[in-house]
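Every protein chain but one is kept in place in this view of the complex.
Right after this comes subunit A.
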Amino acid sequence: MMQSLHDLWFGFGVAFQGTNLMWSFFGVLVGNLIGVLPGMGALSAISILLPLTYAMHPVPAILMLAGIFYGSQYGGAIGAILLNLPSHPPHAVTCLDGYPLTKQGKGGTALGITMISSFFAASVGILVMVFASPLLTEIAFKFGPTEIFSIMLLGLLAGSTMSRGSPLKGVAMTLFGLLCGCVGTDVNSGAFRFSFDVPELSDGLELVAIAMGLFGVADFLLNVNRMKVISTGNTNLRIRDMRPSKEELKQAIWPMIRGTAVGTVFGAMPGTGPTITTFIAYALERKISKTPEKYGTGVIGGVASPEAASHSKTQVDFIPTMSLGIPGDAVMALILGALMIQGIQPGPQLISEHPDIFWGLIASFWIGNALLIVLNVPMIGVWVKLLQVPYRYLFPSAMFFIAVGVFSTQNNLFQIWEVLAFGIIGAILIYLNFSVAPIMLGFVLGPMVEENFRRALLLSRGDLAIFVQRPISGTFIAISCMLLIGVTWSAWRGRKRGKPDESVAEEVLASAHVAARQIEQAT
């Protein structure tokens, strides 16, 4: 306990160093900007800026990437509340009450509440991370290859079944990602796999190229000539509009706390997507409210709770990523990849071997979140104007940044072919209603999964039973099985009834889909 606080103090020292502070600020600024822009998410932002980090020291590099991640979440809320435009799926639910509030002239208040909730939730998430990570690390040190394989299996399964869309397709995409991870030289035998005699492929596929292709180029391919200029209407906001009254604060406080709790719990489970988290937080609010019918017409709690949930989840998400080396979602997979490019192996040894990265990162979360509030209050008008940057200028410029960025990763033009290939693959998959994010999860974890699988079976002399015989590993396998059964059962039940599960979450989900479609048509 005291040790953690002491380490955190050390972290603040790291995060407040000039360069680190500067890059952290740069990260949240860029993230915020990109979060506001529709069609650009944290994933594309991080993949475009990833090459920049190659020349950087690991600490500022990671601080910047993390800054982009949570900065974009703040930005996403702005579009959702002011324009009914969920540029990121987790914010779809914020639209439900946020936009009606804007129409009532309370958009500023809604944004103010969002900022307060986000900061509060992030702080709680950070505290959880400070105290939980070292504990988790202690357990993780007892892990051998068997346990690591089982927990990775659980992570992959959870990541693919709990994200958006059909769980079966998520599994298929994870498997596809695992296959992509096989390309290159086999570590154990030195044999080339799937390299098709292309020398550039003997080192495997480039993480940045895949990410840019799937989340950048594929997006442009599908959206070109479909995005229209958004009319921002009258959204002249003044700073004093953003200060909520005492009454409004009172309405927000409990939803904020409950949302934070939901986010923390779901963040601790690897693989639960942020979208599901915000929907559940909203559904919970509506369920315990005395006036559920008011939800969707502009209730403060309907904004505070999901935003708090998404921010506490974001912070807690870093726990399995940093302490076990298991990314919960595609963004975490990218950040993990960035660490590995820097030659840093994520896992239980990370905290002891690179305390400056771990504690500096945690401290920078706090600084970054505070910076975001300071930044957003005066900048809100600028963000709204930025929403009017036409897509037709945005995507050609982004294509150039992608091409140059991926070239700079290895000073080799070949990687651009990879970007193009994955852009087309991604566009086809998205068109076929697949969600491409699990590919990243599979790709990053693939080599580690294979290595630990092989090592575990080498130790057990080829006896597969080892995975269930060892207690910790057996527990993970059991949870994986329960997850599989649960997903299959709910899918089967939903099919038998002829309609999806009639829980509140589903209802909200459906109404949000309607809203999202309306937005799609309107834009």
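Just so it is clear, contacts are C-beta pairs under 8 Å (C-beta built on N, C-alpha and C of every residue); 3 or more make two chains touch, one makes a residue touch a chain; residues count from 1.
The criterion applied here is as follows: contacts and distances are computed from a predicted model.
**Q** Just to verify: the chain that's not displayed, which of "Chemotaxis protein CheR", "4Fe-4S dicluster domain-containing protein", "Tripartite tricarboxylate transporter TctB family protein" or "Pyruvate dehydrogenase E1 component alpha subunit" does UniProt list as its protein name?
**A** So, among "Chemotaxis protein CheR", "4Fe-4S dicluster domain-containing protein", "Tripartite tricarboxylate transporter TctB family protein" or "Pyruvate dehydrogenase E1 component alpha subunit", the name matching the hidden chain's UniProt entry is "Tripartite tricarboxylate transporter TctB family protein".
**Q** Given that one chain is not shown, which residue among A:132, A:172 or A:340 touches it?
**A** Here the residue in touch with the unshown chain is A:172.
**Q** Considering the whole complex, which of A:29, A:132 or A:222 touches the chain not shown?
**A** With A:29, A:132 or A:222 as choices, the missing chain is touched by A:222.
**Q** For the chain not shown, which residue from A:340, A:370, A:420 or A:484 touches it across the whole complex?
**A** If we include the chain that is not displayed, A:420 is the one touching it.
**Q** Which positions on subunit A touch the chain that was left off?
**A** Given the touch definition above, subunit A has residues 38-39, 52, 55, 86-89, 164-166, 168-169, 171-172, 175-176, 178-179, 182, 186, 188-189, 191, 193-194, 217, 219-226, 390-393, 395-397, 399-400, 403-404, 407-408, 411, 413, 416-417, 419-420, 423-424, 427-435, 450, 453-454, 457-458, 461-464, 491, 495, 498-500, 509-510, 513, 516-517, 519-520 touching the missing chain.
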